[in-house]
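Reviewing the structure listed below.
What you see is the complex with one protein chain gone and the rest in place.
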Amino acid sequence: MLRILWLVPALPLLGVIINGILALFFERPLLLRKYYEDLEKGVHEEDSHGHGAEDHPLFHHWYRQLVSITGPSVVGAAFFVALVCVLILVKRPPHERVFQLDLFTWIQSGEFRTAFSLYLDPLSSVMILVVTGVGFLIHVYSVGYMAHEKGYARYFVYLNLFTFAMLVLVLASNYLLLFVGWEAVGLCSYLLIGYWYEKKSASDAGKKAFIVNRVGDFGFALGMFLLFWTVGSLNFSEVFPKALEMWEAGTLTPAVATAITLLLFVGATGKSAQIPLYVWLPDAMEGPTPVSALIHAATMVTAGVYMVARSNVLYLMSPTTLTVVAVIGGATALFAATIGVAQNDMKRVLAYSTVSQLGYMFLACGVGAFTAGIFHLMTHAFFKALLFLGSGSVMHALAGELDIRKMGGLKKYMPVTFWTFFLATLAISGIPGFSGFFSKDEILWRAFSSPFGGKVFWLLGTVAAFVTAFYMFRMVFLAFFGETRLSPELKEHVHESPKVMTVPLMILAVLSVVGGFVGIPPILGGSNRFEHFLEPVFEKGAELVPAAPHHFSHSLELGLMVLAVLVAAAGIYLAYHFYMKKPELPGKVAEKYPVLYDVVANKYYVDEIYHAIVVYPVYRFSVFLWEVFDVLVVDGIVNGVGRVLLGTGQAVRRLQTGVVHTYAVSLLIGAVILVGYLIFG
Amino acid sequence: MVPESYYLVLSGIMFAVGVVGVVSRRNALIILMSIEIMLNAVNLAFVAAGSYLGDPAGNVFAFMVMTVAAAEAAVGLAIVIAIFRHRETVDVSELKELKF
Partner (left out) sequence: MERILFFIFGFVAVFGSIMVVSRRHPISSVMYLLLTLFSVAALFVLRKSHFIAAIQIIVYAGAVVVLIVFVIMLLNVAESKIPVERPTLAQGVGVVAAGLLMLEGALVGSRYGAQIEKAVDVGTVEAVGKALFTSYLLPFEITSLLLLAAIVGSIVLARKKF
C-alpha cells in the first residue's frame, strides 16, 4: 500500500503540466491580445497589482475556473495520499517505520549509483504533511488572493512546481536527489519572487535571492563531494551506518566530519536565511504574499533545518560544527529580531521574524535537540503561514498598503483576519497553551540543559523571545488597535476578505493553537509524543551524544519555563506601553538615541556593507575584465585570428588559377608522392 | 605463360601515356579519350591480377570500371556539348572563370 507514495510528488507535477498547458495555450494568447489592445488604445497599465480594467475577456475566460480547481486540488490530493501513507507507516512498530520506494536508476557511473527513490520515515512524514497540508491551504487562499492577476495560471504553475520540488527534497533518499529538490525550490523561489517581473524591485529581489543562494549551494555541493569521497555513498540508508562504522574504526576523523558538516551548513545558511546569507529573505517579500507564506516562511526556508536534522549523525560527530550552528542560530535569532523592531512594512517585520525563528531552529539543532528543531519547524509553519496570509488579507483590503503606521483600528473592519492574526501572534510570542510556547520552550530548555548547550545559548534565546514578543505586539497594536489612521478613500474601500481566503486563515489558526499539543513535555503532564515519533530517526546519532554532565531538577525546568513566559509578557507589556498608552514615546526614544535608531532601522547597514565588500569589488572586477581583459586580450585574439586567416587567404588564393591543368598536375604530383611513399617509405 | 609483371608494367606504361594526354592536351575531346586509356590500363591490371590470384573479383572489378567509363563518357561528352554550345570552343584552357 505504501507504494502509492510516488503519487505524493507526482500529483503536484500533474498540476504543473495541466496548468502549464492552460498558461501557455490559453492565458498567454489572451495576455498578448490584451497587451496589443492596450497599446492601440494608448492605455498604459501602471498598476502591476492588476486592479486594472477587469472587464477584459482575460479575466472571464473559463481557463481561470479550471486553474482554480486543478491548482489547489492536486495539492489537496497529495496531502490526502501523504496522510494515508503516514497513517500506514505509523501502524508499524517504531523501528520498522522506514520505507524506501525505488522508482528508477537515475545515474549509474562505475560504482556510483544513484536511484530516483523516495524515502519515508518519521522525519519526512512530518515534512510532507506540513508541505502538502499548509501548501494546500495556501493554494486555496491564493485562489482568492490572486483572482485579479493577469498571470493567474502562470502563478499556479510555479506554485505547483514548487510543491513538487519541495516534496522531492524532503522525500529524497539520497543527498543528490535532495540537492535536485534543493535547487528546484530555489528556482521556484526565484520565479515567484520575480512574479511581477515588470517591477524592477521584484526582478532584482529574485536575482538577489538566486545569487545569494548560489553561495550557499556551492558549499552544499562541496560538502556532498567530500562526503562521497570519504564515505563512498550518498544514500541515506548507507551513508549513516557506514559513517558510524568508519567513526568507530577511526577512519573518519573529527576534522573531516567537521569539514563536511560545516560545508553542508553553508548550504543551510543560504537556503534558510541565516547569518551571513540571510539578506535575500527580507527582499523576497516582493513576491505575492501567499508565496511568502508558503516558500519564505513555512516550507522552503526550513529545508536547511530539515537537512541538518537528516544529517544528525554527521553533525553529532563534530562538536565544533554543532557549536558553530548553535552560535549562528542564536545570533541570527536575536539579530533579526532586533531589526524587526524598527521596521514599518508589515511583511518585512514578518520576514525578519522568520529569519529569527529559523535561528531558533538552528539553535535547537546546534545543541543536539533535533526533535525540538523539527517541532518548532512544524509549529512555525502553522503560525508564520497564518501571519503572512493575515498580512496578505490586510494588504488585499487596503489595496496594497503595508505600512503599519498608516493602519490602525483594523479590528472592527476585518474581524476574522484580526482574530486569526492575533492568535498567531500569541503563538509566536510563546504564550502558554499555544503551539509556539511548547516548541520554543523545548528549544530553550534543551539549549540550557543539553551537553552541547550552555547558559549563553539559553540567554540568547530568551532575549530573542522578549524582542519577538515586543515587535509582534507592536505590529498588532499599530495595525489593528487604536484609532484608525487610514486615508479617507481607503476607509471606504476596506473590507473583510472573501471566504476562500478567510477559511484557510481559520484552519491555520486552529492549527496554531492546537499544533503544540502533540509535543507537550513530560513536566507539564504530557508525554511528548512528537519526540517519540521522531526518535527512530535520531537514535543512531544519539549514541554519539555524551551523557549529560549533571542532572537538572524539575523545579529548575519549571522555573525557566515561567521565566520565559514572564519575559514574553514583559515584551508584550512594553509594546502596550509604547504603542497604546503613550504613542508619542517611540518617537522620543528614537530622538534620544538617534544613532542606535538609525542603525537598527537601516538593518544594521548589512546590505550596504555587503555591497561595499562583496558586490562592489565584484562589479569593479567585472568592469576591469570587460574593459581590459575582454576588449584587449579576448577580442585581440579573436580579431588577430581573423586577420591572420584573411592575410593567408589573400596570399594563397593565387593558387586558384581556374585552369584545369593546374589542378590535374597538382593531383598528379600528389599521386606520385603518395605512391612513392608506399613503395619506398 | 606471360609473367604477371609484364602485364603490370604494360599497364603502368599505358596509364602514364593517358596521364600525359590529360595534363598536356587542351582539346576536351582528346582529354576524354586519354581518360579512357587510363581506365583501360587499370582494367588490364585488374584482369591480370585476377587471373594471377585465381579470383573472379578482378574481372568483376573490370566490369564495374567499364560501367563507370561508359557513364563518364556519356556525361563528359554531354558537358563538352553544353560548353561548346555556349562558348564555341573545346579548349579547356579558355575555361578559367572559376578562379580567385
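Worth pointing out:
Every chain is named by a letter (A and B) in the order it is written, and numbering of its residues begins at 1.
The rule we apply is simple: a residue touches a chain if its C-beta (ideal position, glycine included) is under 8 Å from a C-beta of that chain, and two chains touch if they have at least 3 such contacts.
All figures in this text were calculated on a predicted structure; none of them were measured in a lab.
Although one chain is not drawn, its touching partners on chain A can still be listed: residues 659, 661-662, 664-665, 668-669, 671-672, 675-676, 679. By the touch rule set out above, chain B reaches the unshown chain at residues 1-21, 23-27, 29-30, 32-34, 36-37, 40, 43-44, 47-48, 50-60, 62-64, 66-75, 77-82, 84-86, 88-91, 93.
Keep in mind that, in the parts below, only the chains that are shown with their structure count from here on.
Within the complex formed with chain A, the residues of chain B that make contact are 19, 22-23, 92-93, 95-100. Against chain B, the residues of chain A that register as touching in their complex are 653-654, 656-661, 664-665, 668.
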